[in-house]
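As structure tokens, the structure follows; a few thoughts come after it.
Every protein chain but one is kept in place in this view of the complex.
For reference, chains read A, B and C in written order, and residue numbers begin at 1 within each chain.
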Amino acid sequence: MPDPMRIRANVHADGVDVRVLMSHEMETGQRKDADGSIVPAHFISNVTITHAGKTVLSAEWGPAVSKNPYLQFKFQGGSKGDEITVTWVDNKGETRTDKATIA
Amino acid sequence: MRPGRREFVKLSGVFATLAAIGLLGEDEARAQQLAWNKAAFETKNLADTIKALGGSGVAESKDIAMTVPDIAENGAVVPVAVASAIPGTQTIYILVEKNPNMLAAAFTLPPGTEPGIATRVKMAQTSNVVAVVKANNQFFVASKEVKVTLGGCGG
Amino acid sequence: MNARNFLACGALIALAGACATQRYTPPTDQETLAVIRAGFQDRGIAKVDRLNQTELQAACSKYRNNPPLEVRAQLEKAAAASVKYPGDGRWLGDFKQGERIAQTGVGLQWTDTATTVNGGNCYACHQLTKEEISFGNLGPSLYHYAKTHGTGEPTLRYTWGKIWNTHAYHACSQMPRFGDAGILTEEQIRHVMALLLDPDSPVNR
Partner (left out) sequence: MGRDRAAAFAGALTSVALVLLAGGAAAQNSTTDEIARYRQMLQDGNPAELLVARGEDLWKTARGPNDVSLERCDLGLGPGVVKGAYARLPRYFADADQVLDFEGRLVYCMVTLQGFARADAVKNPFSGVGERQTDIEALTAYVVDASHGMKIDVPQEHPREKAAFERGRYLFYMRGGPYDFACSTCHGADNQRIRLQDLPNFEKSEAARRAFAQWPAYRVSQGALRTMQWRINDCFRQQRFPEPIFVSQATIDLITFLGVRANGGTMEAPSIKR
């Protein structure tokens, strides 16, 4: 199973600041291994972040997003103690969901 | 913060298991996978990318603020932040002109989410980083050059 | 170092915590070298015999790169004698190939092979052109080298000698002996010479 994410969500005057780190190789499909054969592409293709049953961010990624991806954004309407849920799916169908409480 | 983290680690374990045995989330996961715009992620130039994203043209905009380093010490991780001041911003796309495939990432920002995003992308070489914003179903663009340098003493 | 002292110390520490008061004798060079040798292994082309120091390496290590005058003179003389100048009088090759050699630093690491074409890695330590902004500063800037040094026979000889065996001019220089140690071939050195001295080279533009 993929490693857990690190999620920070903090309330500020102008909204909830969300920062997410994901553990993923993000193989480009361009790299060759020691034997000279191409390492197949393996990357997170979709990310969905929800708060109170509503999507606050969705993303489509290609393999050019850096290894162990990081993203940061801000949304309105969240309060301290609320839960946000982050789900990613990769191009091999692996998925991972983690939750964090807004601080 | 530690107990919180451990808690969600356990929780998500449960979710992953449920997804794996098909009780929860698998349909959702599959739907998400289907929502990946393969054609757009295989484009080699801006015009083709815009077309694959459903646009007919693109206009330069001063209302897109990009934060990228002028020089990246390593191309594997180039921090990119894009903020749009264009009303009705729906989606922010990050593209790297000289990568094998130009489109790196697309972020859809529903109402209530600030029209800004920060992430990190790979750059194969010195190139323009391009931010495209879709607002009211029209496309806008801004770009900035990032120099990718060589480092170290062994390579 | 007295091994027995330390064994006793190990046993004593539980009793009295008296170790810190044990007499300390600095390790001899021989003891140190034995520990160093035991701490390395062959890997690929990088064998442990690389720890066997040359006379120059030993002297420069011992004197922290600042040897007494007479030692210095002797090292420089020996280095000067090692320089092999181009037999056919052809000093300059192709500056474009020279630029590639200056850019790459591969070679002679355990991750390289015996057939790896070595680089010169000049940019690691020197500025050379205006275009390449990623350059080190362990060595002096060589930008506009031909303009500052001229292109006459003395400069050609000096530059070749400096690349072949830098110690001919400065006993404990930090620069590798590109010719003497077999890092670059004679032909590769010609290309690097061209990078530095060809008027059309980006170094001199």
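Convention: a residue touches a chain if its C-beta (ideal position, glycine included) is under 8 Å from a C-beta of that chain, and two chains touch if they have at least 3 such contacts.
Because the structure is predicted, anything quoted here is derived from the model rather than measured.
Checked against the hidden chain, the listed residues C:R43, C:K84 or C:R205 yield one contact partner: C:R43. Residue in contact with the omitted chain (choice from B:A52, B:I86 or B:L150): B:L150. Touch with the hidden chain on the side of chain B covers residues 1-2, 5, 9, 65-74, 76-77, 79, 81, 83, 116, 118, 120, 149-154.
The chain not shown here touches chain C at positions 1, 5-7, 9-10, 13-14, 19-20, 22-27, 29, 31-32, 35-36, 38-43, 46-48, 50-54, 56-58, 60-61, 64-65, 105, 108-111, 123-125, 133-138, 174, 176-177, 181-183.
Mapped onto chain A, the interface with the missing chain covers residues 3-6, 8, 10, 12, 14, 17, 19, 21-23, 25, 27, 31, 33, 39, 66-68, 70, 72, 74, 103.
FYI, only the chains that are shown with their structure count from here on.
Chain contacts here run in a simple line, from one end chain through to the other with no loop closing. Summarising the inter-chain contacts, the pair of chains with the most C-beta pairs in contact is A-B.
Comparing the CA-atom centres of all chains against that of chain B, the greatest distance is found for C. Centre-to-centre, using mean CA coordinates, chain A is 46 Å away from chain C. In whole angstrom, the spacing between the mean C-alpha positions of chain A and chain B is 11. The multi-chain contact residues of chain B, meaning those touching 2 or more other chains, do not exist; every residue touches at most one other chain. Shown for chain A are the residues in touch with two or more other chains, of which there are none. Of all residues in chain B, those touching chain C in their complex are 71, 147, 149-155.
Across the complex, chain A is touched by residues 1, 4-5, 8-9, 11-13, 15-16, 19, 25, 28-30, 32-33, 35-37, 41, 76-78, 81, 96, 99-101, 103-110, 112-114, 116-122 of chain B. Within the complex formed with chain B, the residues of chain C that make contact are 103-106, 109, 111, 121, 123-124, 133-134, 136.
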